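Just passing along the structure, written as structure tokens.
Shown here: the complex without one of its protein chains, the others still in place.
Note that the chains are named A, B and C in the order they appear, and that numbering of residues resets to 1 at the start of each chain.
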Amino acid sequence: MKFSDYFQVTKKERISDSVYRLVFRSPDITASAKPGQFVQIRTSHDYFPLWPRPFSIYDTDLNTGEFSIIFKIFGCGTSKLANLAENDKIHILGPLGNGFDLIEGDKPVIMAGGGVGIPPLYFLTARSIDKGYPAENITFISGAKTKKDHFDDGRLADLGINLVVCSDDGSYGKSGTVVDMLENELNDQKTVYACGPSGMLKKIDSLIKRKNTAGMLSLEALMPCGFGICSGCAIKTVPGDDRGSTDDNRDYHLKRVCLDGPVFKAGEVIWR
Amino acid sequence: MKFSDYFQVTKKERISDSVYRLVFRSPDITASAKPGQFVQIRTSHDYFPLWPRPFSIYDTDLNTGEFSIIFKIFGCGTSKLANLAENDKIHILGPLGNGFDLIEGDKPVIMAGGGVGIPPLYFLTARSIDKGYPAENITFISGAKTKKDHFDDGRLADLGINLVVCSDDGSYGKSGTVVDMLENELNDQKTVYACGPSGMLKKIDSLIKRKNTAGMLSLEALMPCGFGICSGCAIKTVPGDDRGSTDDNRDYHLKRVCLDGPVFKAGEVIWR
Amino acid sequence: MSVNLSVELAGLRLKNPVLTASGCFAYGEEASEIYDISRLGGIVTKSLTYLPREGHPPPKVRETDAGMLNAIGLSNVGIENFINEKLPFISKYDTACIVSIAGSTVDEYERLAVRLAEHENVDAIEVNISCPNVDEGGLEFGAHSRAAGEVIARIRKRFPRPVIAKLSPNVTDIKEIAKSVADSGADIISLINTLVGTSIDIEKRTFHLSNIYGGLSGPAVRPVALAMVYKVAQVVKIPIIGIGGISTTSDALEFLLAGASAIQVGTAMFIDPKAPLRIIDGLGNYLVKHKENNINDIIGKVGIDEF
Partner (left out) sequence: MSVNLSVELAGLRLKNPVLTASGCFAYGEEASEIYDISRLGGIVTKSLTYLPREGHPPPKVRETDAGMLNAIGLSNVGIENFINEKLPFISKYDTACIVSIAGSTVDEYERLAVRLAEHENVDAIEVNISCPNVDEGGLEFGAHSRAAGEVIARIRKRFPRPVIAKLSPNVTDIKEIAKSVADSGADIISLINTLVGTSIDIEKRTFHLSNIYGGLSGPAVRPVALAMVYKVAQVVKIPIIGIGGISTTSDALEFLLAGASAIQVGTAMFIDPKAPLRIIDGLGNYLVKHKENNINDIIGKVGIDEF
């Protein structure tokens, strides 16, 4: 079940120069939201922009029926989102996407989050710990280009995990990219959960291969609909043997990031 | 000379439910503005709405270099205008249109303003009095559909003129339309200055004819450009004898409300 | 006051005149997770080819001012998978099932029609003729009245229920194409498909779409679509389905007044999956407000003012 309606902004919080946190009240979405899932938010009443915009669910509060997102001002849609005031109502569709399965057992894992990729990994981390996964087995790499657009609202530090903060220019935490940090931390005993820009994920995908371990990657894409009806967000994946003959026999199999993803297995995606 | 640039909102004032007053700082526009002239305001940064919107200049303050408009929330553009905050900058083009000549001598006149037509007539009245025209010779009919959208911010009452306030439903001032009031007040000794919706102006035009006196009418029209380049605002007027042969020999001569108007002589317009 | 929203187009009964446009509703499963799709007047499926298709590589879509470009390239599951996996699902719902078909040759169109004829629960076929005609060097079937008519005539012979010819707007004279498909036996005409467009990334200096060209849709194209619907309504007697930028009740009413007996919602589905439901409710409210009780009474009722 997915919900499409106008929901109320119950809280607005500024995390850094261009990063905000918004809390919405929607018992339905909140109750069914899973880490790694996202919502489509219509950022304006007119057609600028035309499409709603996808944002990962950052956290949920089952008691209040509220869920939140953290977003960075990027262009036209996120700018309008930043102009929202508490109590405004806005059109949201969700929860969307496959999401992550909670982490079980006690095999060590590494979270690799770049900028807008951090919120879903925080959600996954927090819920997995709630369900009994040992916090100390989680290494969380939280990266950003520079201090002014980091996504850290302090909660990660409270999880008792092994937190590695970095920024490309060293203005916040260690100096280096998420991939640099992962390079040091990763070994074949650790499973990777990564979310961020395609460029970063592509590198991480091959890194996972090289270190021969497993991983789950959560992708970004332009999303006209967000729930699977337009095929606009499709990406190339390695065709399964099961695929029958096609009309245009392409060397790839298309999957929809919004519905078949946004979480894909390492090695599944054919990168550009 | 016309000025096209971003100007600052220096004051925002709410006059009634759906009516606001905005003050802008623009020494250039302020210095050259004439009663009956207007400005084109771009109400949004994107293309909703696409065209700027025309608003009569309500008043000017040569000392501060500020001018103001009074507007009623109508649709998409005026709604966005109402969301402006003091110190915001907005794109304005002006002053535009022919405007009125100040009233001279002491022959009695009647101002007939309906809703959005009141601001330019206030400006004309105030300036004419400044220049020595006897206030007591001015009858000013200020009408609105109903109380909640009247344009009266109290200034008219301070001019020492003979003020007649009315509303169609009687919820504000006398009960009746501007035309009803004019019917009673008008005689062949009085010149009419009217501004308001086309329907009202059409009636007033024939009333002026019937009472065989003179008058100036300030019209409204949809205005893509506001300064004469698109011909979009053209209205039918009685062709002068001077018109040479045309290709499509129409029985009308088109004039641009934005440049040849918005003020036209009574009897000049061919009404729909 | 109860109002009648049901319409009948050449025997195709719709509980209301609001359909979803091809390629903007997939095969119905996804939307059914948001609301009861039985409320829709009908569903038009993604265009089906005989074999499954992956379609064009990404990027496939781009936003434009009040519109969007798409170069999906007819990604679809193919007719057999549709009949086995998708059709049974749609058939569970009480809404008209209109199957869109697309071919590279007249034969492919014909084979598709033959397969669908066997299935009673396919209420109508919508023929997407905005496809490259392989036999004629990739020229669109919809670009020329002869080719367009030929496809329709062949399908008409093979499919016992209503055949809808969906026209391409990228033509010099839409009236000529409309007359041709009507003469060739089309029961209904739907229009418009997308306008050819493109956009360029000025930093990368490449096209945004892998296919260079895409189909423009959304509010931006509505005035063009409305003009074509009105033009076609002046020259054919068969019912018309209006498509193009319809996002609100007022948009839908413009098309009905211009002569469309039903409308399809495409791009607006992405902005608000419930857009069709809002339009259905809105049409009822409009009738009530105007003290009318039958949607059929307003179809084609636009007048020409005296100016």
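Assume a contact is a pair of C-beta atoms (placed from the backbone, for glycine too) under 8 Å apart; a residue touches a chain by one contact, two chains touch by 3 or more.
What you are looking at is a predicted structure, and each value in this text was computed from that prediction instead of being measured.
Colleague: Check each of C:V61, C:I101 or C:L226 against the chain that is not shown and name the one that touches it.
Modeller: Within the whole complex, the residue contacting the unshown chain is C:L226.
Colleague: Of the residues B:V165, B:A214 or B:C230, I need the one that contacts the missing chain.
Modeller: B:C230
Colleague: For chain B, enumerate the residues touching the unshown chain of the complex.
Modeller: Those residues of chain B that touch the unshown chain are 1-4, 42, 47-52, 91, 93, 221-222, 224-236, 244-248, 250, 252-254, 259, 272.
Colleague: Using the touch rule from the top, list residues of chain C that touch the missing partner.
Modeller: Touch set of chain C with respect to the missing chain: 57-59, 64-67, 69, 143-144, 170-173, 195-200, 202, 204-207, 210, 212-214, 216, 219-224, 226-227, 230, 245, 250, 253-254, 257-258, 286, 298, 301-305, 307.
Operating definition for what follows: only the chains that are shown with their structure count from here on.
Colleague: For chain A versus chain C, what separation do you get between their C-alpha means, in angstrom?
Modeller: 35
Colleague: Measure off the straight-line distance from the CA centroid of chain B to the CA centroid of chain C, and report it in whole Å.
Modeller: 47
Colleague: Cα centroid separation between chain A and chain B, in whole Å?
Modeller: 54
Colleague: Taking each residue of chain A in turn, which ones touch at least two of the other chains?
Modeller: 47-48
Colleague: Enumerate the residues of chain C that touch no fewer than two other chains.
Modeller: 65-66
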